[in-house]
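One protein chain is absent from this view; the other protein chains keep their places.
Order of writing sets the labels: A and B. Residues in every chain begin at 1.
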Amino acid sequence: MTSALSLRGLYKSFGPTSILRDISLDIAAGTRHTIIGPNGAGKSTLFHLITGRLRLDRGEVWLAGENITGLSPHAIFRRGLARSFQVTSLFPRLSVFENLRIAGMRNAGCGHAFWRRLDGFAELAEQVEEMLTLLELGPRRDVAADALAYAEQRALEIGLALVGGAHTILLDEPTAGMSRAETERTVTLLRRLSAGRTLVMIEHDLSVVFDLADTITVLADGGVIASGPPASVRGDARVRAAYLGAAAEVLT
Amino acid sequence: MSQPATTLAATKSRHARQGGLKIALVFGLAIVVALIAPHLFASGFGLSLLNRMAIAIVFALSFNMLLGQGGMLDFGHAVFFGLGGFATMHLLKWVDGGLPLPVALLPLAGALGGAFVAVPAGWISTRREGTAFAMITLGIAELAVALVVMIPQWFGGEEGVSGDRSGGMPLFGFDFGAASQIYYVLAFWALIAAALMWGVTRTPLGRLANAVRDNPLRVDFLGYDPARIRFLTFILSGFFAGIAGGMQALNDEILTVSNIGSQASGAVLLMTYIGGVGTFSGPIIGAVLITLLQMALGTLTDAWQLYSGLIFVAMVLWAPGGISGIIRSHAPILRGGLGGRLLAAYLALLPAALVTLAGIIGLAELAYRLQAVRGGGKPGHLFGLAVSPTTPWQWLIPLALFLFGAALLSRLAPGARAAWQEAAAFAAGRRGR
Partner (left out) sequence: MQEALFVLLNGLVYGLLLFMLSSGLTLIVGMMGVLNFAHASFYMLGAYFAYTISVGLGFWPALIAAPLLVGVLGVAVERYGLRAVHRHGKLAELLFTVGLAFIIGEIVPLIWGRSAVPYRVPALLDFPAFTLGGIQYQAYRLFMMAVSVAIFAGLYAALARTRLGLVIRAALTHPDMVAMLGHDVPRVFTLVFGAGCALAGLAGVIGGNAFTTTPGMAEALGAIVFAVVIMGGLGSIPGALIASLAIGLIQTVSITLDMPLGAMLGHIGLPLDPHGALGQITIAHAAPAVPYLMLVLVLALHPRGLMGARAD
């Protein structure tokens, strides 16, 4: 069986500073995978490398059996990989509805058409309405994205990655800055929407991590120090030493 | 929230129908206005004003397709306008020579010419965004002007290229020679072009252009190449600018280098921005208003250019949304019935504003008349008074007016702003509940 996402010996440095060294990782299709690690471990950089935002120094990225190394972000998206950003990145002057609709356009077959009404893509509009409901943003449908509250913007940020129906989804700290209740709602949403898809997320909230993840990778100091099912990662001595520390005591 | 999907869909489609009805009404109204206008302004001046407005509307809308819809500032937009015009003009000359084509259709040649030139220009420029894009368009514009000057065989050098619009095949018995006849051709194309450009804003590409304007990086991660979207939008915009150029060719029956140069590009930027880049109607408002001001004030004062520059800078500083932006930010206040209170705050500003304005006009007019006097001309009158720009104390009056007015304005403005903010917040709160 081919992995949904396979990283083979990735290296990245900025000038003389090495950020990531020899990252290899296989993520099985249909699983939920979480990447954790202390700040500065290179997690967001890893996402940028996978999605074409940054260029690799060395190594290969394979998506569903296809080598996507060096492709542009839009080309990678077209092969079925969508992502969200740690720093909210929306279309500020457009409504919530339009934000989501833009995210769904490519996979709804809109192309670059300038001779067809966008409203004529009924299925796309339905998808978007459905997503609005799931994100509990229905009442905010026609509000401009920059007028939303922070938590609403975070929800929309996740929605942009989910709405297009990509088979592999990368979420960069989806619950950052959310309250307890909002986090729980998001976890429920992700559990529901990740069915049949591959979900890779960077997450700091360990309760979310152990609640949601099928497998966990721990990144520290630019390298993978542990990878596997939650139970094995939780028991890993190096992980405890490098990262989990006191938090792990609480969880066990 | 838990509204059943069926009623939700029904609500949406009712919204869509109402939206469609509203648009049909607006365009119906536009057609009626277009048909009545020439009877209200039947003088030679009136008709030539209307014809210029029709051209300016199409040109400004095509410009805003880039600036307002796509976030691209094109410093050389007149290139597509002018070269579209030249294409039309050459075809018109063939028509004059016996090519059996109705003159009324010729703006289409302009459209094709504009789009044709926009392909190489856009290929170079749209790979960049923002400031770099704007600077590249400036380079392309200079290159186009230099090329046009260099090839007099095609572009007629200093004299330009001229044709005769009445020399073609008559359509329904009209030869379009008279200004009153060509008006209907121009109005027809203005309505068609405006309707099409409005249509484009409702298409996938139109919406993607907005997305690229707001956040090109994110668009890249949603499966679209932002540069490709900019490129296609650029070509479409060149197409419509070309229509305007074709209209210009038919209206003026002559085209010169000045039609593609920086002044023409500057003019379209001016009217679009003053009208407002944030709405579809903004450029139309700007085109109508600036054309009117230009033709009215242009004959009254030499200082028109300076005034338009000052208006432009004032807009950039204090009303970046243009006139349509001002209207839009006041509409909910008026609807909320809070206009009265706000009007009082604004009226308090009025005397100070008038004094400042009188000072600026006085200074500018004195300066222009000083120049005229130096050149051996007469200083003439201002506000019914004989002026003598060589007399120093005459400068003191407008200077004092300006300084006094400006000082007063800067003291009063915060109050008016606060009143506006309060009213806007109140109106928004009332609507939100």
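Everything that follows uses one rule, which is that contacts are C-beta pairs under 8 Å (C-beta built on N, C-alpha and C of every residue); 3 or more make two chains touch, one makes a residue touch a chain.
Since we're looking at a predicted model, the values are computed, not measured.
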Missing chain: touched chains present in the view: B
Contact residue for the chain not shown (choose from B:27, B:280 or B:312): B:312
Option touching the unshown chain, where B:134, B:254 or B:412 are the choices: B:134
Absent-chain contact - pick from B:42, B:151 or B:396: B:151
Per the touch definition above, residue among B:34, B:56, B:73 or B:290 touching the missing chain: B:73
Interface residues of subunit B (partner: the chain not displayed): 67, 71, 73, 123-124, 127-132, 134-136, 138-140, 142-143, 146-147, 149-151, 153-154, 262, 266, 269, 273, 305-306, 309-310, 312-313, 316-317, 320, 367-368, 370-371, 374
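Operating definition for what follows: only the chains that are shown with their structure count from here on.
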Centre distance in Å when subunit A and subunit B are each reduced to the mean of their C-alpha atoms: 43
Contact footprint of subunit A on subunit B as seen in their complex: 1, 3, 5, 8-9, 12, 16, 199-200, 202-208, 210-211, 213-215, 217-225, 228-229, 232, 236
Subunit A to subunit B touching residues, read off their complex: 51, 53, 72-74, 77-78, 82-83, 85, 89-94, 98, 101-103, 105-107, 110-119, 121, 125-126, 129, 133, 136, 138-139, 160, 164
